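The next block holds one structure in the form of structure tokens; read it before the comments.
One chain of protein is taken out of this complex; the other chains stay put.
For reference, chains read A, B, C and D in written order, and residue numbers begin at 1 within each chain.
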Amino acid sequence: MITAERKPLDEIASCIEPYNRILLVGCNECVTVCAAGGRKEVAMLSSALQMVSMKQGKTLSVVEMTLERQCDPEYVESLALHIDGVDAVVSMACGCGVQEIARRFGQVRVFPAVNTKFMGASERAGVWAERCQGCGDCLLGLTGGICPIARCSKRLMNGPCGGSGDGKCEISGEVDCAWHLIWERMKALGIEDRYEEVISAKDWRPARGGGPRKIIREDLQ
Amino acid sequence: MKANRPSDHHAVLIIGGGIGGIKAALDLSEARKDVILIDKSPAIGGVLTQLDRTFPTNNCDICTLSPNLSAGARQKHIDLMPLTQLTGVEGEAGNFTITLTTAPRYIDTEKCTACGLCLDKFPKYIRFTPGLDHRAPTCMRYPRVTPHAFSVKRDQCSDFETLASVCPAGAIIQGDKAKTRQLHVGAIIVAVGADVFSPEALDNYGYGKLPNVVTSLEYERIMSASGPTFGELQRPSDGCQPRRVAWIQCAGSRGQNKGEVSYCSSVCCMFALKEAIVTKERFKEDIETTIFYMDMRTFGKDYEMYYQRAKEDYHVRLKRCRPHSIIPADPDGALKISYVEDGFGTLEDETYDMVVLATGFRPSAESTGLAKVLGIELNDHCYARTGSFNPVATSRPGIYACGVFEAPKDIPETLVQASASACLAGKHLLPAATADSTEPVYPPEKDITGELPRIGVFVCDCGQNISGTVDVPDVVNYAGLLPHVVVSRSVGYGCSRESLDIIRKTIADKKLNRVVIGGCSPRTHESLFQDTLMQAGLNKYMLEIANIRDQNAWVHADRPEDATRKAKELIRMASAGVVESHPLIDHILELNQSALVIGGGVSGMNAALELAEQNYTVYLAEQAGELGGLARQIHRTIDGSDVPTYLSGLMGEVRAHKNIEVILNAVLVDHEGLPGMFKTGFQIAPQMYYRQIEHGVTILAVGAAPNRVDDYLLDKHEAVCTQMELGNLIHTAPDKVSDWENVVMIQCVGSRTPDNPNCSRICCQAAIKNALWLLDSNPDLNIYILYRDMRTYGFLEDYYLEARRRGVIFVRYTPESPPVVEAGGAGVHVTFNEPMLGMKLMVVADCLALSTGFKSDDESTEDLAKIFHLTRTGDGYFLEDHTKLKPVDMSVPGFFVAGTAHSPKNIGESITQAHAAAGRAITVLSRNLINMGASVAQVDKERCATCLVCVRACPYDVPFINEDRYSEIDPSKCHGCGTCASECPAQAIQLTRFEDRPMMAKLEGLLERKL
Amino acid sequence: MEEFDPVIVAYCCHYCAYTAADMAGSMRLGYPPGIKIIRVPCTGKVDPLHVMRALMDGADGVLIAGCLKGDCHFKNGNIKALKRTAYLKQWMDEIGIESERVEMVMMSAGMGKQFVRIVTDFLDNIRLLGPCPKNTNQQSNRILSELV
Amino acid sequence: MKTNSVLEKIFASGQFAVTSECGPPRGAMPGIVKEKAEHLRGYVDAVNVTDNQTAMVRMSSFAASIILREMGLHPVLQMVTRDRNRIALQSDLIGAYAHDINTVLCLSGDHPHFGDHAMAANVYDMDSVQLVEAVRNMREDGRLQGGAEVENLPRMFIGAAANPFADPFELRVARLAKKIMAGVDFIQTQCIYNLDKFERWMAGIRDRGLHKKVYIMAGVTPMKSEGMAKYMKNKVPGMDVPDEIIKRMAGVPKDKQAREGIDISIESIQRLKEIEGVNGIHLMAIEWEQKVPEIIERAGLYPRPDIV
Partner (left out) sequence: MNLQHRLSSGKFVILAEMHTPKGVDISDLITNARGLKGRVDAVIIPDMDNGVMRMSALAGGALISREGIESMIHIYARDRNRLALQGDILAAHVLGIKNLLVVQGEEMRLGDHREANPVDDMDELELIRTVKTLQGGKDSAGFDLAGKPSFGVGCTMSLWTSDRELDLELEKTAGKIEAGAQFIILPPMFEAEQLVAVIEKIRGFRVPVISTVFILKSVGVARYMSLKMDGINIPEELIQRIRKAGDREDECLRIAGETIAAFGQLSQGVRIETMGWEHKLPIILDYAGR
């Protein structure tokens, strides 16, 4: 899932400062699940922005909507009915959603209300952690199912650096050493010997070599 | 009223429609047993209907009683027969044949609408006179009467035709005749109460001659909003507000003179304190209140604290003496009281504007006759004779007595006895009789789909309770202007039957689909109004109650304008909220029909046995290794009954009963679940294995601990012991006792102290019991009882008198100068003030017995309270749900308290409460289903993002992601806390009754955003 | 100038604070009329949004009153509410509204006196803070559409 | 001989090698480089030049190495993969070799988190093992990492670091084996204070015969004070300072602590010399270059062999 985090309120507020009527759009997919841009957060942000304007003696009208997905044009299309009456759009979806709205409605300013963070999993209620960097060439099969690219602070592919201690990364005691986890997993799987195989320098082209990536399925077009 | 009863065979007859009879009837009907409730009067309600406010919360009783009456009259299982008397009983327990005679009413209660036309035209002919002559309180009936109909005074009526023609409903029946019926019942409960003593017989107080001498009940009426002066305090002679009021206690009780009775009426001390406090509350410094008393008998739960509040917070003056006489002080009506204050010896005079005589109870004139008809014995005071170990059982099996008919007592004790007698009476009914019972039937619910909201607003004035502060007409007018409000009106006491009828009719007439009540707390009255909605064919959740009494009028009494404005806001909020209501269905679950009784003492065993007898499975958990509890250390009661024999019989019955499982050495560790489906975990010693018990209800009978003090050389000198230890000694070492010359007893040791502020209730009787017992074996013994107030309430006063007669010396001491005890060889030297002689005395005592009473075991009750989420009083006893009206129910539904876990009690009282707890438990257990209410979380599958927040947030692990890939919440498992709803990031979950829309609408209504 | 009379919305748990409020009534203990009580089944039900909307719609302070720790009728709803209150205070800080305008308090059903003291203190504190910025636009500009 | 590296020659001759370190300054001050290096002349066989150590910007390792080479000293060029992608790394290597720099130490580098440019992107196009492999491939196959054949590619003597103390300990030998597999010639270890644990590591290495496949230089850093000892123990990731060392440092007065630190390092060196498979020491006298001669002398490692 893509995770995101709400931007500081004053950043959002200053974006929309010149406007009196905004369309605030949430997304019912990833950002709902990570509690950053679902219906509840839309309503919270809407209230907060209105209160900020009240403080400034202004009146801000907010049209709240939450789309099933902001990254699909068909869903975004449903905003067409409302776009004319508003001065600006604030999207609480990930960067994809913001861009999709901007693409469709070129005539109005679109602002992001969240910072899109990473592809992650929820560790437990209220905690999400990065798990994948979308490198385009998955090597999890070599590392016991734990990704060193996403989870090692140095993206080391051949084992831990010398700085880890007690299974934690040198960066912070809150961060697990990915290679420690990989090693433990390898032991559990009885494939310790595979560790000593050198993973050669990675071909990063699938990640960012060819500009924005695309997946095309001819059969579905 | 119940019509077409298929069979009366297995009903219980209840005689007397006072609070005791009503409570017994309600309990039995809740337990789905049939009841015939008769009262000789045209209406039920008894003495309570005349009280203004009751202690210790100073609530108005009308408010608390009305729901019971309204519900009582409507219960399917209750056949209410006013103007009816019992004229014959034959047969035996389980199969009595009774003869009932109903006097003619001359008015058809089914037709009469109480429009009042007949009363207007012929006030003399008609009973039900809300005009209320305050001098004749016993013939008054409060205005919201059940049954809601007039009756004709035939002997006064000379022109029946004309009278009958007045009635538009044709309800007046000239030829009405007395009817006699024979019916079959399984058991009989007598709850006829007693009369209130009329002090005309006392010539020294001038009652009946001096207009400003009134009885406490009359004073109550004067203060009552529904009374003759509409709540204005006016003295009868000239209608002026008095500045000095005196109460004289024990008027007609505890006396030997003409017209007096020797026993104590038990309730008068609290009655006087309450009246003095209420008076001070209303008039503060404008009035002075003085109570003349002999002993202040505040022995009930937390009553001592109430007494202290009267003294300290309200500055009620207290004079310990029995005034000699009342004579007129001036022609305007002032009164002079002459008295000799205890300990001073000089005659004093004081002048008052008004004097209130605290008159007690007298056995009613009908008692003797009734007892004859019933074939039951009365005691020397003409009250019902009952057993020491079963204070509600009369001498004839199957016939029970409760309330003041058994002995003078207050409301909570009456209710405890009522529940107890209901429990015991229920035993005589065949189980078959309850099996086919039906629940109340309501008309089919109207489909309101697609209708626009049509709201009816009904505002209670609650006597003066609301209207005294809030401008009700203003609020009503305002509410009428709110959106969607079709009708807005005031309804007096909204919870009275009359008002409920109005509400029901209005719903029909105005085609309302939503109702707002402005009244008291929904906590207490919601179900009543919901019932009314259902009767009107509306879903019960189309209701909002604005709490304009408890949370407005009562707390803003000093700011009427603000209170009126707030009442408008609260009603606006409720009406905005109710617009968003929609019909809901309650969720019903199966109930576990077994009980857990915690505590294997006398209370616990009695509760267990009663439940087992009525075929419920009982788990009796006791922490000790044996049953019996504190009673193992008691050998006899004050009336000489043999405790060990009783106890061993009881233990044998409990152990042998097939429906009881006794679990000894059981230590409570955890608890979960809902009423009807609890799970409680114990660790069982000595191996400490864990056992979880599933049960439907819980009765807490953990008792209290005998108090022990570090004072008066207790545990330091062998001559010093507690009363309980003295009892043991008399029993086990009679030789030793017979050698003694002097015994001293000190009362209130470790009770009524800052540390343990309440009265331990049982110590005065225990001291007298031991004193009499000592004198039996050693008649020459000198016994000194050093006391603060002798609290031998009710008939215990007989033993107090006997002790005095047999030479026990009673000497009063004050906490400021307590007795001094020093070691002196084999005995102790006790030095104390003798107030009559005004000098110090020293007694060389062979034995010093300390009345140490009870103290709750703070640590263990706290532990239980934590585990069960129950509330305790400041001194560590369990707090009942309502001190007056629900004395054995606890604040958590499904929990009941019995015995000394509730407050100090003697064995008989503990047993009664145990029976009451069992009876209350049966009201739950007899149902086989539990209503979980309609508050459940519901998922909008279109919105659900399957984020698992609800799955993780639910404290009961109810939500799950189903095969259709959205979160599903099983309504039968949902506890309705709403945590998932407030955490759902997709706003896909709504807690019914508390959805976003009504919650937001309420906010908007309250804060006037849309108006 | 007219003295400022704060309006407080108090979300009270049915099992404790609401009962305590009733008890304050039966004990006739007065408190400022600005306290407006809304009953909830558990403070765990108090939605952060409802608190925000209360402030937005004109309340000067919001009190969330739940059971004592360990006493929650639903295990831990009160603890959740406590965390949520901290979260709301962060919002308040960001909006630029005094975070003291939202507080969570805990009490048992028997604490009528404490209820009065707590709400009175809270209201006094809000009085010192002055009015919460109110929406001057009487036309509702709330959710205008929620179509999808 | 694979290379012209002086280190390789010393190892090959079976002699005990000694290297030390020179951290380039934070400023374009060649004089400081020279001054620091001058302390070391004659006492060490080669000088490591650190690459933006602790992720702080300094004069480039490449440039400082040239200065040293011009002084007639033998620099070991440290290269971290943190700041440059594989294109820059290879180009710098070629450049260095053009300046007669023939020894390289391949490192991943401290995380920017610890430095003065925490906001910098950490490149990590390759990790240290992959860099070792790339340098080896240049030397052995004459190919750049992308596969292109290029003439006269650098013939570098390839070093890498090893930390015998980092967790998980059981992985430490395997980690070395992996670096050997990738093509490393020599290893410099993390500073050693816990000699027992180091010996256990060495035993593991010998068990697998790895000491025959790579030269191992044991890292030694003299402590200046008790405070430094504590700091190293608690704050420096991957460092193992036993309590006895701290106690020993604390056991002497403040003004004698520097001396005690030097004594400890000399005792360590003497013990390290005796361990089978240890081929030299790498003395990291951080900002304390002037003490190097004394330590080398007292440890009996002076004079240095004369190898050209």
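Couple of notes before you dig in:
We adopt the following convention: a residue touches a chain if its C-beta (ideal position, glycine included) is under 8 Å from a C-beta of that chain, and two chains touch if they have at least 3 such contacts.
Nothing here was measured: the structure is a model prediction, and the numbers come from that model.
In terms of the touch definition stated at the top, the absent chain reaches B, C within the entire complex. Although one chain is not drawn, the whole complex shows that of B:Ala11, B:Met81, B:Ile503 or B:Leu864 it is B:Leu864 that touches it. Check B:Ser265, B:Gln623, B:Thr637 or B:Ser935 against the missing chain and you find that the one touching it is B:Gln623. Contact with the undisplayed chain is limited, among B:Gly94, B:Gly387, B:Gly681 or B:Pro757, to B:Gly681. Mapped onto chain C, the interface with the missing chain covers residues 68-70. For chain B, the residues in touch with the chain missing from this view are 623, 667-670, 681, 683-692, 859-860, 862-864, 866-867.
The rule is simple: only the chains that are shown with their structure count from here on.
Chain centres here are Cα means. That of chain B falls 34 Å from that of chain C. Those residues of chain B in touch with two or more other chains are numbered 953. Counting partners per residue, chain A has 40, 43, 66 as the residues that reach two or more other chains.
Residues 8-10, 40, 43-44, 46-48, 50-52, 54-55, 57, 59-68, 75, 78, 81-82 of chain A are the ones that touch chain C when the two sit in their complex.
Listing the residues of chain D that touch chain A in their complex gives 82, 86, 108-111, 113-114, 122, 124-130, 133-134, 145, 161-163, 165-168, 171, 174-175, 177-178, 181-182, 190, 237-238. Those residues of chain A that touch chain D in the shared complex are 153-167, 170-171, 177, 179-180, 183-184, 192, 195-202, 204.
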